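Every protein chain but one is kept in place in this view of the complex.
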Amino acid sequence: MKVTVLLFAAHRELVGQANTVAALPEGATVETLLSELKSRGGGWARLPARAAVAVNHKYAGGDTMLADGDEVALIPPVAGG
Amino acid sequence: MKVTVLLFAAHRELVGQANTVAALPEGATVETLLSELKSRGGGWARLPARAAVAVNHKYAGGDTMLADGDEVALIPPVAGG
Amino acid sequence: MTWSDVTTGPIDPAAVLKRVGEPRDGAAALFVGMVRNSNEGRPVDGMEYEGYRDMARDQLAAIAAEAAQQAGSDRVAVVHRLGELAVGEVSVAIAVSSPHRAEAFRAARYVIEEIKKRLPIWKRERYLDGEQAWLEGHLPVTGVKDNR
Partner (left out) sequence: MTWSDVTTGPIDPAAVLKRVGEPRDGAAALFVGMVRNSNEGRPVDGMEYEGYRDMARDQLAAIAAEAAQQAGSDRVAVVHRLGELAVGEVSVAIAVSSPHRAEAFRAARYVIEEIKKRLPIWKRERYLDGEQAWLEGHLPVTGVKDNR
């Protein structure tokens, strides 16, 4: 299955991309995705360990199951207002 | 000496006047004035016992000394806002 | 400089908000009081605000100055209306701006609470059934002991 990954702000600048597509095995979770991204090396490997993740616009834990077509966003510490 | 007395809202309606002048002896205090007003009878005698008084736009206690020309207001419980 | 007024004309809350806000401010809080269409379940048609206008002006200026001191910001604006108001009309508007939001909220709240405690203003509700009554108020918190 494939999921779309979105990056923002400092994450986006570190990786040099605003989005990517990741191919994952069936049964993959958010954790699976994060390992796949880290394994890409470069800026991906240097993404901060503490970051939140949203799946289809909702904050989601590491054990959240992913499905084909999901939109997964890495959410740096937020600073709205 | 003479002081001007102002009445508002329910007080004004009870007495049937918005203002009056009171002639007081030298050395008179707010208490002296209130006794003089009460002695007029009618609505004056029925003014509520619990009311605040302002002398020249400032809240003042019963022992406040009055001077000729002072503006003294009886202040019913307030309800601004 | 703080700004305060007691007026018989309509209040425009946006104009009050515009009186505050400087480049150093990151937050502004505006409070608006309106005449509502019922009180304790009784349908209300309008409200008459009577005031001791000269004293109310002095008191409101003092309240604004106190709020400014608490907030550490002199951007405080407040206006209270007198006269006959229909349901939905604005009786009071309070704006405060400051570098940070906590102070702006606190100062705006302070101003409305003090208005209710000590501003020499009284209101008479007119009910839909044609009756009217002075609202029971608060004995002003004056800092002086009871007079009688």
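Descriptive notes on the structure:
We just call them A, B and C in the order they show up, numbering each chain from 1.
Everything below uses one rule, namely that a residue touches a chain if its C-beta (ideal position, glycine included) is under 8 Å from a C-beta of that chain, and two chains touch if they have at least 3 such contacts.
Remember, it's a predicted structure, so these values are computed and weren't measured experimentally.
Taking the full assembly into account, the omitted chain touches A, C.
Panel shows subunit A; residues 6, 8-10, 30-31, 34, 49-54, 57-62, 64, 73, 75-81 of it touch the chain omitted from the view. Contacts to the hidden chain, counted on subunit C, fall at residues 13-14, 17, 21, 23-38, 87-88, 97, 99, 101, 104-105, 108-109, 112.
Here is the rule we use: only the chains that are shown with their structure count from here on.
Centroid to centroid, with C-alpha atoms defining each point, subunit A and subunit C lie 50 Å apart. Subunit A and subunit B have CA centres that are 74 Å apart. Taking each chain's centre as the mean of its C-alpha atoms, subunit B lies 25 Å from subunit C.
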